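Just below is one structure, and these are the notes that go with it.
For this depiction, one protein chain was excluded, whereas all remaining protein chains were kept in their positions.
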Amino acid sequence: MKLGFGLAAAVAAGLMLAPVTASAQQKIKMGVSIPAATHGWTGGLNWHAQQAEKKLEKQYPNLDVVIVTARDVGRQANDLEDLVSVQKIDALVILPFESAPMTDPVRAVKQAGKFVTVVDRGLTDPSIQDLYVAGNNPQMGEVSGKYMKEKLGGKGNIVVLRGIPTVIDNQRVEGFQKAIEGSQIKVLGMQYANWNRDDGFKVMQDFLSRFPKIDAVWAQDDDIALGVIEAVKQAGREKEMFILGGAGMKDMIKRVMDKDVLVPADVLYPPAMIAEAMEITAKHLVEKAPIKKEYIIEATLVTPENAAKYYYPDSPF
Amino acid sequence: MTPSAMPEVARKSAAGFDLKLYGPFLALAALIVLGTIVNPVFLSPANIGNVLTRTAFIGIIAVGATFVITAGGIDLSVGSLAAFASGVMIVVMNALVGSMGAGVPVILVGVLVALGLGLAAGLVNGLLVTKGRMEAFIVTLGTMGIFRSLVTYMADGGTLSLNSGIRTVYRPVYYGGIFGVSYPILMFAAVALIGAVILYRTRFGRYCAAIGSSEDVARYSAINVDRVKLMAFVLQGICVALAVVIYVPRLGSASATTGLLWELEAIAAVIIGGTMLKGGYGRIWGTVVGAVMLTLIDNILNLTGAISVYLNGTIQGVIIIVAVLLQRGAAARR
Partner (left out) sequence: MAEPILSASGVTKCFGPVEVLHGVDFAVLRGEVHALVGENGAGKSTLMKILSGFHPPTSGTVRVDGRPVAFAGIGPAEALGIVLIHQEFNLAEHLTVEENIFLGRELRRGPFLDKRAMRERSRAVLAELECPVDPDRRVRDLAVSERQMVEIAKAVSRDVRVLIMDEPTAVLTGAETAVLFRLIRRLQGQGVAVVYISHKLDEVTAISDRVTVLRDGHHVATQPTAALTQDAIAQLMVGRAISDMFPPKEPPPADAPVVLEAQGIAVPGWVRDAGFDLRRGEILGFAGLVGAGRTELMEGLLGLRRASGTLRRDGRPLRVRSLDDAVEAGIAYLTEDRKGKGLLVAKRLQPNLTLLALERYGRVFVDEKREAEALEHAVGEFDIRVRSLDALVGSLSGGNQQKLLLAKTMQVEPTILIVDEPTRGIDIGTKSQIYHFLHDFARRGGSVILISSEMPEIIGLSHRVVVMRSGVVTGILEGDSVQEGEIVRYATGLKGRATQGEAA
């Protein structure tokens, strides 16, 4: 009888100690929810996320990173539910497909007690966000506008190619227009090119037909810019103008590095921001390091001087 | 016994001409007038050249689609196949540059690869529809998804770019031409001509129309329905391959968004041109006009700053509906 009681006590003690020792070995799970790789920028996004996953899992052995991609808002919302209930994540790093519809699903994750990092497209209720990492769309427009103003000496005729009609596109264009206000730069034409190389080609071809003299092109995005370059080359009007893109695609960065007259500069909107967000979140989770609430990545102007720093030849972007 | 004397003149020369037959051409003429009013640069040789060249891909694909639709089927996978074929072509050519050097032989291999792929895709679609007894809509919806995801996979979500050495050699296929007429336009014209001959003059063309008109009647007329339908899909696949061959040199790249919505544009071109979606009646020259009209609308909207850019889609939709109404209204009155 005494032996039995002692045995039971030992077992009970052992059982009580088990959770304590187990938690020291328990994995921390970080869920990453991003849009699927449908075009250049998101392709880069996915690549950088995967690179970061490899790096972080090597750096922190008890960290497990799960990346899921979605093609639309509905699917992304489903992914969040799965991450919480099936994968049992401790923290979420999310680049929402669209701000408004994703706000409530992310709120549900927060209410389940998880740490929430939002990248690039902020939610309509910022209080949900524990950490916000973003590029700066208005600043991107402004930096582009400022550069153009300087390079053109305050006057000239330009054409603008926009992206897809969304909030981001509007922010950039507004920033740009603010920057060139007051100068004598005239915007001859502005059309949507949907962040698409083919559309950039077609729109530029028609701009070239319409306007006999163009001094510069703000293409806002490097995919568009590559289409623009082809159209300009076909018309034989390379000497007439220069092109300013955006986002930091490796082909364009290379051109800037090589001091291409047609592409003298670029403005960053790097998809690598997801990697930064993941790193900061991981550091906070594992090392419990203190962090700021917001990390806004600057829309850096890339010139021949600093281009080498931003050149990722292995990225698909 | 001879038939009684004809008391009435044949319908075609009766008062009022056949609007259904000439509808698409009238619509095209109206668009050209509109374009000239909007911006006289519209009629400049450079602009017309650009527009016709840009039309070539959709146009060539639409010629193939005319056969499929006339035979009572439909192929939704053409845009995705174009992306996939472009991607494979680029990858293969890039891989061969090292061993074969950046020259014409590599391009020829690329062209053969593209044609082979188009043919194979056509066979897959066709066999699933005929032997597999599945609805063409469903089959090609499936292959549409498969092809596009394959190219996205190949490109890691980014873009596949052609080796610059090959690019330089291949470039003239899109940007060059003879006597100021670009090669794409020539290829488009050739494909349309051959397509017209096949559809209007050959037994195969007749069989396509018969099958689309009534598959039962075709069977009871000893027509090998399965074989004819299969050939129609294969023809469509080859057309896609031809379009790819002239598309790749334009930008030298392929990505997940290449050829997006081309299938819808090709089918729209076919329908605007007068071919009936339910099958049985195909019009190649109508398809050509339809394809040109779609590009023209885009072009006209680009040449004017007058209409808010947000409304581009509205204008396109309205013009397409009006074009089709003009035809159908006349046909309904018969």
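In this document, chain identifiers A and B correspond to the written order of the chains, with residue numbering beginning at 1 in each.
To be clear about the criterion, contacts are C-beta pairs under 8 Å (C-beta built on N, C-alpha and C of every residue); 3 or more make two chains touch, one makes a residue touch a chain.
A quick note: this is a predicted structure, and the numbers were derived from the prediction, not measured.
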Chains shown that the absent chain touches, full complex:
B
Of the candidates B:142, B:177, B:280 or B:305, the residue in contact with the absent chain is B:280
Considering the whole complex, which of B:94, B:149 or B:224 touches the chain not shown?
B:224
Kindly note down the residues of subunit B that lie in touch with the hidden chain.
1-4, 6-8, 10-12, 201-204, 206-207, 209-210, 213-214, 216-224, 280-281
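Just so it is clear, only the chains that are shown with their structure count from here on.
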Averaging C-alpha coordinates per chain, one finds the centres of subunit A and subunit B separated by a number of Å equal to 36
Show which residues of subunit A lie in contact with subunit B when the two form their complex.
36-40, 42-44, 46-47, 162, 165, 189-192, 196-198, 201-203, 205-207, 209-210, 223, 226-227, 230, 234-235, 251, 315-317
Provide the residue numbers of subunit B that touch subunit A in the complex, in ascending order.
39, 41, 44, 46-47, 50, 54, 152, 155-159, 161, 175, 250-251, 253, 255-258, 260, 298-299, 302-303, 305, 309-310, 312
